[in-house]
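The complex is shown incomplete by one protein chain, all other protein chains being positioned as in the whole.
Chains: A and B, in written order; residue numbering restarts at 1 for each.
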Amino acid sequence: MPSTLKTDIEELTATPGVVVVRFQGSLESETISDIEKVFSRVQMGSSVFAVADMSSVNLISSAALGELMGARKRLIELGGDLVLAGVILEIRTKLNLMGASKIFKMFNDVRSAINAYKWETEKKSEQVELTFPSNLKMVPAVRQLISRIARQKGYGNRDSFRIETIVDEICNNAIEHGLNDSNLNIGIKVDIDPDKIEIDVTNISDPEKMFLLKTHLKPEEHQDIHNDEKRGRGLMLIKMLTDELTFNISEQGTVVHVKKVREE
Amino acid sequence: MDISFPYHIKLCFPGNLEYIPAIRKYISELLQISNFSPKFAYRSEIIVDELCNNAVNFGCRTEDARVELECTFFNDRIEFTIKDQGGLKENVDKLRSTLDNPVPGSDSGMLPHQGMGLEIVRMLSEKLDVKIDKENLTSVHVVRRREDSALE
Partner (left out) sequence: MESQIELIYEEIRGRENAKLIHFIGDLDATNVETVLEKVINLFNDGIVKLVVDFKQLRYVNSTGLGILLHFSKSAKEKGGCFKIANINENVYEIIEIIGAASLLEIYDDLDEAVAAIE
C-alpha cells in the first residue's frame, strides 16, 4: 500500500511571523517530495518561524528527518526556525535515536510552541493572579510560589531569591498594615516577561495604620513621629531590590507596585 | 495569628505546564502549615498536579487560555475546583470517554499517561465531579478528606 501524506499550512494572523505546518500520515522516502513542496511554500510566504504539527504523523524515516533538517536550515538562514510539536511517544523515541532532539526544539503541542515563540521573540508577558487570606503564616508559601515561577521561567538563582525577598517584605507589610481580619484577602498580580517581573500586591488597609505607612514612605515629612524601625527596614530593602516601587493608598485599600528588571 | 478554617485561596495562571510544579508545591505547603500531615499534602499535590495537567493539555484551546484553581481548606478536608476555558471538541470527547470508562492505559490509542491522571485523582479523593458546558468549559470539583487527626 503506498504511503500517504497530507499537508496543510496555516499562517497565524494572531501571531504574525508564525506558520503552522500540519502533517498527517507518513514522513518517509515516498513522501519526501510532499515535505519539500510544503516547505517551499512556507519559504515563499512572509513567516519564517514554522511549527510542524506532528500529532498525526505515524511514521518517520531518517531520510524524511533529513528533509526536515534541511528545511530548518533554510528557515534559520532567513532568521527563523522550525520546531516540532505534538510528536507521539513512539515517534519521539525514534527521533531521539536519530539524534533529532539535539537539533529540533520539541513541544507538547502547537499551542505551547507558539507561546514559547511569543515569550522569546515577542517578549510577551504572562500573568499569574492569586488571592490568599491576610495571615502572616501564608507568606512563606506565597513567596516560594512566586520565586519558583520566576525560576521556572528562566530567571537565575540570585534574581529568584531577590524576588522571594521582595514578595516576603511586601506581603508582610500588607498584612501588618491591613485590617486584622482573617476574612480579608491579599491579592497579588504577577506580570512576568523575559526581561522583567512586575508585582502588584493589594490589601484592605487599616485606617489607623495608614498614617504610619505614609510616614515610612515620606519620612522627611514626618520627622517628629517615632518610626517603626522594622517596617522602615523592610521598605528600604524593597527599594534597594527593585527598579520601581510605587504605592497607591486610598480609603479602599493599598496597592503596592514593584518592578524588577532581570539581571541574570 | 492562627489559621482559622475554612479559608479560601484562588489562583489563575496561563495554560502552560511550566507553572504547575510551583503551584502544586504551593498547595502542599499551605496544607502543611494548616496542620495536615505530609502524606495528605503529598497526595493533594498529586491531585492538583493531575488536574492542572489535564486542564492545560485538554482544556486550553487558544494561546491566551488560562486555568483557574480554587481551594477551600476546611478543618477536616480540602476541596479543589479547577476550571478551564474549553478545549477542542476531540479532547473534551476523550475526557468524557475517560470518565465513562475508567480503565487507564487501555488500548484506546492514547499515550500511557492519558486517562491515568484522572484515575489517580479518582482513587485519591472522596468525591470527583466534572461539569462540561456547551462551550466545553470544564469544571472539576474534588473533595479529599483528612484521614489523620493531627489537630487533636
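Rule of thumb we're sticking to: contacts are C-beta pairs under 8 Å (C-beta built on N, C-alpha and C of every residue); 3 or more make two chains touch, one makes a residue touch a chain.
Keep in mind that what you see is a predicted model, and the values were worked out from it rather than measured.
Peer 1: Using the definition of touch stated at the top, determine which of B:I3, B:L99 or B:L124 touches the missing chain.
Peer 2: The one listed residue touching the chain not shown is B:L124.
Peer 1: In the whole complex, not just what's shown, which of B:E29, B:E50, B:E63 or B:E79 touches the removed chain?
Peer 2: B:E50
Peer 1: One chain isn't shown here. Among B:I3, B:L17, B:L99 or B:V130, which residue touches it?
Peer 2: For the chain that is not drawn, the touching residue is B:L17.
Peer 1: Out of A:V21, A:M106, A:V201 or A:I238, which touches the unshown chain?
Peer 2: Spelled out, the listed residue whose C-beta touches the missing chain is A:M106.
Peer 1: So that we can see where the missing chain sits, which residues of chain A does it touch?
Peer 2: Looking at chain A, the ones touching the missing chain are residues 89, 92-93, 96-97, 101, 106, 108, 151-154.
Peer 1: Take the complete complex as the reference. Which residues in chain B touch the chain that isn't displayed?
Peer 2: 17-18, 20-21, 39, 42-43, 45-46, 49-50, 53, 104-105, 111-113, 116-117, 119-120, 123-124
The working rule: only the chains that are shown with their structure count from here on.
Peer 1: What is the distance, in whole Å, between the centres of chain A and chain B, each centre taken as the mean of its C-alpha atoms?
Peer 2: Centres of chain A and chain B (C-alpha means) sit 21 Å apart.
Peer 1: Which part of chain A faces chain B closely enough to touch in the complex?
Peer 2: 14-15, 88-89, 108-109, 111-112, 114-115, 118, 126-133, 135-138, 140-142, 144-145, 148-149, 152-153, 180, 182, 185
Peer 1: Looking at the complex, which residues from chain B come into contact with chain A?
Peer 2: Touch residues, chain B against chain A: 1-4, 7-19, 21-23, 25-26, 29-30, 33, 57, 60-63, 65, 111-112.
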